[in-house]
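The other protein chains are all here in position, but one chain of the complex has been omitted.
Chain naming follows the written order as A and B, and within any one chain the residues start at number 1.
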Amino acid sequence: MFRPLPDSPEGPTVTVFVEGQPVVARDGETAASVLLRHLGTARITPVSESPRAPFCMMGCCFDCLAEIDGKGSTQSCLVPVREGMTIARQMGARKVVA
Amino acid sequence: MRAGTDLIVIGGGLHGLSAALQSARRGLRVVLLEGAFTGRHASGATAAGVRSLNRAVEELPLSLEAQAQWEDMIALVGDDCGFHAGGQVQVAMDTEAEARIKARIARLEAAGMRHEQWIGPDRLTELVPVMQPGALGAAYVARDGSADPHRTIRAFRAACLDAGVEILENHPVTWLARDGSLWTVVAGGTTHVAPTVVNAAGAWGRQIAKLAGDPLDVGIKNSMMIVTERCEPCLGPVISAQNRKLSFKQTADGTFLIGGGVQGRLRPGGGSASVDFGALSGAMSTTLALFPWVADLRLVRAWAGMEAATADLLPVIGPSHRAPGLIHVFGFSGHGFQLVPSVGRVIADLAETGRTRTELSAFDPGRLATNRKAA
Partner (left out) sequence: MMIFDVAIIGAGPAGMQAACDLRRRDLSVVVLDEQPAPGGQIWRGVERNCQPGSHLAQGLGAEYRQGADVARSFRASGADYRPLSRVWQIEESSKEAMAQGWQVFVTRESQAEVIEARRILLANGAQERPVPFPGWTRPGVLTVGAAQILLKSGGLLPEGPVWICGAGPLPLLYAHQLRKLGGQIAGFLDTAPRDTLRRGLPHLNGALRDWKSLAKGLGWQAGMRLSGLRRETGVTQLRAEGGDRLERIRWQTPEGEKSATAGVLLIHEGLVPSVHPTLSLQCEHAWSDAQQSLRPVLDPWGETTRSGLFVAGDAAGIDGAKAALAKGALAAIGIARSLGVLSDARARHARVAGDRALSKARAARPLLDSLYPAPEGKIGDDTIVCRCEELTAGQIRAAARRGAADPDRVKAETRAGMGPCQGRQCGYTIARLIAEAHDMPRADVGFHNIRPPLKPVTLGELASLGKTKA
């Protein structure tokens, strides 16, 4: 769906883990951007369980909600990648772990 | 000017709708006047607990009658209103709370009422596995539960329309007066005349009472509620705690609704209330002690609903002493939702015959009457 510029990235890179798989990301890229180019989706909706992907990339559509470093329902488009960050899609309604 | 109206109901909240509906079913011609839209304030801001648990003893006859009506809501309004009898649980977190609950249950049993029962920690864990262990036990009513407030409003509204009630929204009442045996009510540029008026105006009930010449000492509550994102279903009963500010439930949508009577702020002008996050923040401790996992959940919306509240926290139900033909039904002080079907029956009794079999002395408007001049 998206690919890096041919003679990019300029600047440093980091490694993040998307559902367990290491992915190299450009420092400054957001978690949503990594989800989009690596998996193509960010979540399964809690209402009809349909797939959604980042849509607005600027914090106002909430379709990029994902689990980042174990924290659910995070707006992944507002989170810049960090070395070692774990990123996972949010599958449907939140699970309650009592 | 309209003629031929038997009853004017002021207020399109659930109590106004229920009174209008049940009066119309008895053949009265009813006009309902609503300042905004049906269910705009307390009825739309409620946690919609259907609870006989921990009710004031004066309210219990009405509450137990309502309990049976909720179980057969389809008969009344053609829809179950999302009522789910998941039970209501009032947790005892310390020995003092345990003693209070047990004393209450003993008093109820002495009076012949067995709807509440004490359950120990094991049964409590079985009922509410997602709750942190450590509570000493709880009062439990299995037949209680909760409903969907907006579905309830929609169902009562539709039933009213079916029964021939004329509902006028965006019709705030600006004037009312009695001339001989008839009331004249002006609302939203229209004039209505009828022998009987029901004041079901909720937070605006005291203003209507004053306009009608029967000023009552009733205050305003702005209880706050918060709702989380949707979660997998895991909590059946509605949870409260003795001596603590807590009301915690999971809705059919999967969201958690947290209330408990923490107060928001009245906005300047008094037309609406706003959320006080400082106060909400301080009141999270009980919820987090019992359900620590909610710390990770997202709060999606918070609101404060305006509702009339009396000093003794009992509603005002019954005919005005100083304004003949005026029947008050407001001031439910934050716990009127469950009583909607039975109180509507009482108001229909009064509107139709001027009498009711139900004992209303504890709800008598006279107890709150203030001096007309001072008011």
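Worth a mention:
As a working rule, a contact is a pair of C-beta atoms (placed from the backbone, for glycine too) under 8 Å apart; a residue touches a chain by one contact, two chains touch by 3 or more.
Worth saying up front: this structure is predicted, and the values here are computed from it rather than measured.
Considering the full assembly, B:Thr287 is the residue among B:Ser63, B:Gln88, B:Gln242 or B:Thr287 that touches the omitted chain. Considering the full assembly, B:Arg298 is the residue among B:Lys245, B:Arg298, B:Arg322 or B:Arg367 that touches the omitted chain.
Which of B:Ala36, B:Ile119, B:Ile220 or B:Leu313 touches the hidden chain is settled by the complete complex: it is B:Ala36. Contacts to the hidden chain, counted on subunit B, fall at residues 36-40, 44, 150, 153-154, 157, 169-170, 226, 228-229, 253, 258, 265, 267, 274-278, 280-282, 284-285, 287-288, 294-303.
Where subunit A meets the missing chain, the touching residues are 1-11, 25-26, 28-30, 33, 36-37, 40-41, 45, 47-48, 50-63, 65, 71, 73, 75, 77-78, 80.
We adopt the following convention: only the chains that are shown with their structure count from here on.
Against subunit B, the residues of subunit A that register as touching in their complex are 46-47, 71-73, 92-98. Every residue of subunit B that touches subunit A in the complex is listed here, in rising order: 129-132, 229-232, 234, 254, 291, 293, 296-298.
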